Every structure is written in C-alpha cells, then in structure tokens.
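All protein chains of the complex are present and in place, except for one that has been dropped.
Note that the chains take the letters A, B and C in the order they are written out, and that residue 1 is the start of every chain.
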C-alpha cells in the first residue's frame, strides 16, 4: 500500500474555513498538516485559537512566511479574505508551492469584470492563471493545476443546480433567478450586528440584493456551460442557522421539459461523482442532510402551470462550499481518489 | 368617550393562531372575549391549554356550540383547520354571528378552482359570500361584510409586495416568481418530524414546490389588481425560526422602471395604512423587525443588469399573516379605527 | 376618567433595554415619551436606530442633556452601562428628575461591598440613596422614591424564587446554589464572539463562575429577607436563545418541608401581585411562557431523597428582568395601578 503523504500548510487557519480545513485534513489519510498560519493569532496555541482542537492538536499558530511554507510543505491552502489573499498566493507560487486559494481573487477570468466588481487586483501578473476549482465542471484542468481558485458557497451550490439544465438545454439561458439562503457562518468569524444572536435568530433577510460579488463568477461558469452569455438575478439571504446553503433557482423551461428529464441530466453530469447526489423528483434538498459533509444534494421540479423549472441544491457552505471543495481539488491535483477523506456522511441531526 | 364593546368568541382557540387572537384581543380596547372554544381541550382551564395565559386569564376552554356563541357574542373568530371550518362558519352565519374565518375555506371566489385544489366544499351554500380580508386591497368591501375570509401568511405577504407593482404596471404580469421563507409556527401546533427541533434547526428546505394550495388565492388577488390573469410560480420554504415570513418576489420590469418608482407606487397604495411600512430602496425587510406586530415591511430593488424587479415583504405569520389581520378586519367591519389595538411595535430583539 | 400623563425620558434608548422601555411605554396609558436619548446614535431617526419602530415612532435620538430632560420630562429611565450611569443619574437628580436607573450603580447599600466588586463609584454623594426596585420585596419604599435602582435579570429571578423560602424559613440560609440560564440578549447589543450566532447556537457554557457582580446584590436582598447573612454560589450560563432567564436554585430543606408548603409560602408573599404567578408543584417554569411579558413564573419541588428544595423561576430578562420592572416601579412611584400597561401575556409561541 502506497503511504506517500503530501505535506500541507493552512494559511488563515483560525477563521471558520481554516478550522474546517484542519478538521478535514486531520481525517485525510494522505495529507499531513505541516504548518498552521494565522496573522492575528500568531504565537497562540492552536488549541486555544480553535477550541475544538483541544486535546486533538498541539503546536502554535505561526506567522505566515512564504519561505517557511515552501521548506515544509508541498501545497498550501489559503483561507484569507478577498484582496488579502492575492499577494500571499503570489509569494507562494513564486516559490513553487501548489496553492488552493479559497478567496475570490483568482476566480474570474475576465480582467475588466474583476475590476468592475472588486477594483484593482493584488497580484495582477497571476491573474487568469488559476483553474476554477469546481471539480464537477473542471475535473480535467485541475489535474495539473498549480493554482486553484476554489469557488465559494453561493456559486458552487447554484452552478451545481443549474449546470445540468443549461448543458442539456432544458431551460432558457436568459431570465434565471437564483434565490439563496445561507447560514450565518458564511459571514465569517468576525462578530457583527447581523450575526449577533439576538438579531440573527428569528430574522430572515436578503442582503446585497442583485449586487453580490459572486454574481459574475456564477455567470462565468454558467455561460461556459451554456455556450452563450448567461445573465441572471442573484439574491442572497441570511437565515438563522450556523451552516448550510440552500439555493432555489428558477428558469423558464424549454417546451415539454419534465422533472424526470432534469433529474436525468443531472445524473449524467454528476455520474461517478463522490460529492453530488441527485434526489428523485419530489424529494427536496435539505441543508440538514448535508451538514458537515462534502456532499451536494440537488433536486428538480417543474411547475407546469407556469412553465418553469425549479432547481434546488443544498450544501454545507464551509465544506462543499469552501474547505471540503478545496480538499477535493487537492485530491484531483495530487492524483488521489477524488473522494479520499471526504466520504463521511453529514452529522445528522 | 365611547366605550361600546363588541363581544367576541374565539373558536379553535388553543392553536397558535387562536393563542395570538386572544393575546391581541386582550389588548384591544373595544373587544371583550366572551367565549373561548376548542375541541380537544374543552373543559381544560385556558391557562393550562395556553400556558402564557397563566395569571392572565381565567375560565375554561369550552366546547363549540353555535347557539351559545350567538347568545354571548356579536362576532366570532374561527381559527380552525381548512375543511373543518366551513360547517362551523355556516352554523354561525345561520345564527347571524359576524364571522372572521382564518381558514382557507372561503377565500376563493371561483368554485372549480376551489375544487381543483381542495376538493368538495364543506358549506357550499355559503361559497362566494365572503369578503377577502386583506384590508389593504379590500377595505371598502369589508365595512359591511358579515363573513370575512382572512388570508393566510403566504398570500398576504406576497400580495402586499406585488400588488403595488401590478397596479402601477411596473412589472409584467407574467413570469412572476414568489420565493417565501417561513418560520415553523406556520405548521401549527401539532408536532411533526419536520418541526422537531433536532431536524428543524440547521435545516432549510422547500416544500410543496409549485403545488401549495395558497397559489390560486394569490393569483386571484393579483389578477384582480392587474386586471388580467396572473399565473405565477410559488415555492414556500421552511427556515429554522418560530415566527415570520419573508417573501422575495421576482418580476420582469417594464422598461426603465426604477426602485424609486416601485417604492412610490407602494407608498401610494398603502398611504394611511396603519399596518404597512414601505422601506426606502436599499433597506431590506427583516422578519425580526416585525415579529409580534401587525406590521408589514415592504421594500423594492431593481436589478438593472437583468431587467428584474425584486419585491420583498416581511410579516409575522401569526399576526399580519393571521390573527392580527383578522382583528384589523374586525376593526374595519365594526367601524373602529383600523389600527386599534394593533399599533404595538415588534418585540425586538 | 383621570387622564393625567407623566412625561418621561428614555436615556440610553438604543440598546435592548432601551428599546424594550420604548415598547412598553408606548403601550402605557399614562406615560408619554417626551425624549429619547442615546450617545452613539444621537441625530439618527429613532426608526433607523431601532428598526422595529419604523412606521411606529417618529423623531430623532437626541444627545443627553440633563437640563433638557428636566424641562421636558417628570421622570427618566436610564438604561446605561454600569459605571456610565452614575454621573448621569446624579445630574438628573440634581435637577429634581425622578430616576429609574437600570444599571447596577445604585443597587448595593454597602459601600465596601460595592468597591470590592465594582471599584470607585461614579456619584459617591448619591450612594445609598436609592430604593431597590424589586417591587415584590420593596413596594412600600418605592411609593416615594425619587431614585430607584432597578435590579437586573439574575437577582430578580433568583430573589423571586428564593425569598418565599427564606422568609418562611423553609430552607437553610446557608449552602444555597443558584444556577441561572440566560438568553443572549442579556449580553446587550454590542456584537461579541460569545454572541456571534455560529458560536452561540448549539453552545451552552457557564461564565464568570462564582464571580458574577450580581452575586452581592442577590445576597443583600436575601439576607434582608432571611434576617441573617446569606452567602451563596451563583453560576450564570449562556444558552442559545434571545430572551429569557431560568433560574434553578437549590437549598437544604428544613425538616419535613414539602413542595406544597413552598408553593403556599410563595402564594402568600406574592398575593395580589400583577407580575408573579406561582405554578403548582410538578409544573415547571418555562422561559417561553413569559417571553415578552412582565411576568415571573415560580415553581417548587422537593427532593425527598436528598432533603433539598428546588426553586425555579422564569422571566423575560428584558422585561421583568429590566425594562418591565422599571415600568412597574414607575407605576408604584406615581400611584398608578401596579400592573398598568404591563398585563399583556407572553408572546407565545
């Protein structure tokens, strides 16, 4: 049995995505965590910075240093805020480290679009050099990618729901509506009024209505699948729970299309995938069923009265929507079984 | 000062809508609760059946008796399950009692549509005799209505969001999508797997996708406002909280329409309303801001990239979506100030 | 009918206790809110600072000014942080304004004890001049008090549970254990890691174990009732909900004491109280049953196997544990019926 291990660094380890990367990598039989980096908590024992690791992991959070990462690790997972990530990714790539970047910095392929939504780029010489880490749509490119832009929770869930329909031409590419409901962990670890329990519990609200920065990323991916420009309306919502995203996407059905056809199209596209389960028509995805797992549940329904296809997808925003997806990319890149270390079912209930 | 009181009975008092009726009627300066009826808990002290009333209200839950209601009350609020309500409403109307019915039994005006979605009607001779109790759209009819079909939470929230747009012809009447997110109290007081906390917390899921029985009711109301048949896609979702509904509705904008125009159209339609607040563009409704109140918050946004209007409305499903709305109808019917007893702000946080 | 109104100012209006004061005072038939003060949000429309007041209340949050308060109000409710309150209370008292202070600044009667737990006092000349605003124990003193120190949620709930037992000598005064479970709104409106929904949901934890500053206040009140010094162990816990405190207090029973005797002792002490309901033995208080109301539910059980009395009390920490209690004191001080404006049942569910 081949016991080769890949040494990895986790950069930005003390946020939620970082904590989840560590949890998943500890369970991964071929990854070895060689370094845990974090800026605000550098020098703090890991088990204090992340109390779920008390008794599980020793060592300290270290200050990021690109050279030290190169010396000790083959690959780095970067879970840093948008904008802050690019220069660090650049420094790691300069030293030959394979990088899985969870920020938005390298996800877009079109420079003007990037600048319109995000402003100046932090490592312009690397712009456009990343593979987009939605494995189900980019498996082949990822096999030899040295920089992977791991997509976030909103584009992942919406693309998994809609890609089969656009690929199989079951819905019109125009007029799509994407209504997403996210748990509060998607906001990250920094306390804010929006996430303060007394104002978050019992509150459902939309935010960044039709203005969320993940919109162009989702359009980029769906346009590629559809073979023509896709422009859609995306409205994210916060719901009072910790983890999970449910997306309900609406498209105009092509004449006569049935829920069974949609389901079959998804089964074809995701055949063999260790991470996507297609539910039979009438069974609706539920975030609770995937919580803590790297699994996406997709399901379809047709509103015959209104000629509309309803595509749904539930994922755990921190796993298939972030850290699990990064590990899935890692598996593809390093030639491991795609589901290695990622097959655990959801923690239910 | 005129101290005339109207005696009322609450029928079906021990469910959530019933409990909320009692809470609101106790605070109403012109209503006097003369009788509290409930089938499964008849004979039980009210304060045991509804523990929030311990120390607040004495007396027992009584078995329903139409004659007793007529003898003791001028009006009855019926908070009974769909189907079970019609015969009781019929018996009360036979005896001249003014009825505010919170069930779906009398909301539809078209008999074939009713039968298609609900089957046989329980009091066919009364079909079509009710006024639809969405005060903001039917204020005048309600002034002399002896039977009021109080709409539920989904149609109320969606109609308040969309009626101004259709009335002012700011969106196309076809192609509407209504995505609703409801708290668990909308399921009622009977325990079920879906509402069991371990399976409800951390779970967001759609249900009755494009098949919910409130669809024809909403279409009826919007068609009347639009002056032409409206057919829409309605998808309700359960979110892990107790109270509140947020609806996010999507329509194709008529050319050049702005969020400001949508907002103004709503301000016009709801001018003087004690129950509807129109938020400025960019401020999104939040269920927490209306919890426990009879208030609806509506807000609008335009996605210029995709030529779409996004209309949002938040209400408390048990108040403006049920019992508060019934009391609002009562106020209009009995000539009281429309907001009497209903002006309390939300309990926040 | 006497329509005399008392004009009141709310100082520190934009926190949770302030918001709750406004909600309760708006419903109070004899109070008129003349001024709403807040430091960080001075100049902001009230309805923006407190979104539940959109459509309900106009006007702006004003900067505090003691002279302006005196000119426009007969009484002031101060909902300010501990320490910050004393000088403002002093300035108001200097101008003759009757003050209901929700901070801890004037609750203790013993200066060394105060300094041991809090340090220097902010208005030492006023120390010891306040009446303690737990109406059920200090009703008579409150009738002519010009400065009322309104107790907080922990001492209120624990004192209501234990006072009847100590007064009737049903438990030993030594060896008491007070285990309290509080919702997150008790932490106030400032976001913090402890209250951040992803780290607050699904988390129960003790804090300030046997060190909470409310300990001496509770001991002061219980010692007075017992007629001898009471020293107890107090451990507060945070539970994942917004409102409510449940206290479970444990005492050694005097020989032969029964739950019925404990219940009767409480019924005697709280006879005629509009705010305290004594539950029969075997019915346990539940925070949900009092949420949003100014009601305390107390209940007793005896563990005969271990010779222990278990005393429980549930309140809404923001109402009977803060703002409602302040209004109750206001009623007593200004000669209104004690329950005026405070009789609304809980919002259930």
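Here is the rule we use: contacts are C-beta pairs under 8 Å (C-beta built on N, C-alpha and C of every residue); 3 or more make two chains touch, one makes a residue touch a chain.
Quick caveat, the model's predicted, so the values are computed rather than measured.
Enquirer: Looking at C:43, C:203 or C:335, which residue reaches the missing chain?
Expert: Of all options in C:43, C:203 or C:335, contact with the hidden chain holds for C:203.
Enquirer: Which one, A:41, A:253 or A:297, makes contact with the chain that was left out?
Expert: A:297
Enquirer: So one chain is hidden, and I want to know which residue out of B:122, B:164, B:240 or B:274 touches that hidden chain in the complete assembly.
Expert: The missing chain is touched by B:240.
Enquirer: Just name the one of C:58, C:190 or C:233 that touches the chain not displayed here.
Expert: C:233
Enquirer: For subunit A, which positions touch the chain that isn't shown here?
Expert: Residues of subunit A in touch with the missing chain: 1, 16, 19, 22-23, 26-27, 50-57, 185, 201, 242-243, 276-277, 279, 286, 288-290, 292-293, 295, 297, 343-349.
Enquirer: In terms of residues, what is the contact footprint of the unshown chain on subunit C?
Expert: Per the touch rule, subunit C residues meeting the hidden chain are 175, 177, 179, 181, 183, 198-199, 201-207, 209-210, 215, 231-233, 235, 237, 239-244, 246, 248, 250, 252, 284-289, 291, 301-303, 305-306, 308, 310, 312, 314, 349.
Enquirer: Suppose we count only contacts with the excluded chain; which residues of subunit B make the list?
Expert: Counting only subunit B, the missing chain is touched by 16, 183-185, 189, 191-193, 195-202, 240-243.
The definition used in the following text is that only the chains that are shown with their structure count from here on.
Enquirer: Do the two copies subunit A and subunit C share over half of their interface residue numbers, or under half; same or different?
Expert: Mostly the same residues.
Enquirer: Give, as an integer number of Å, the spacing between the C-alpha centres of subunit B and subunit A.
Expert: 39
Enquirer: Please set out, as single numbers or ranges, the residues of subunit C touching at least two other chains.
Expert: Correct list: 16, 185, 201, 242-243.
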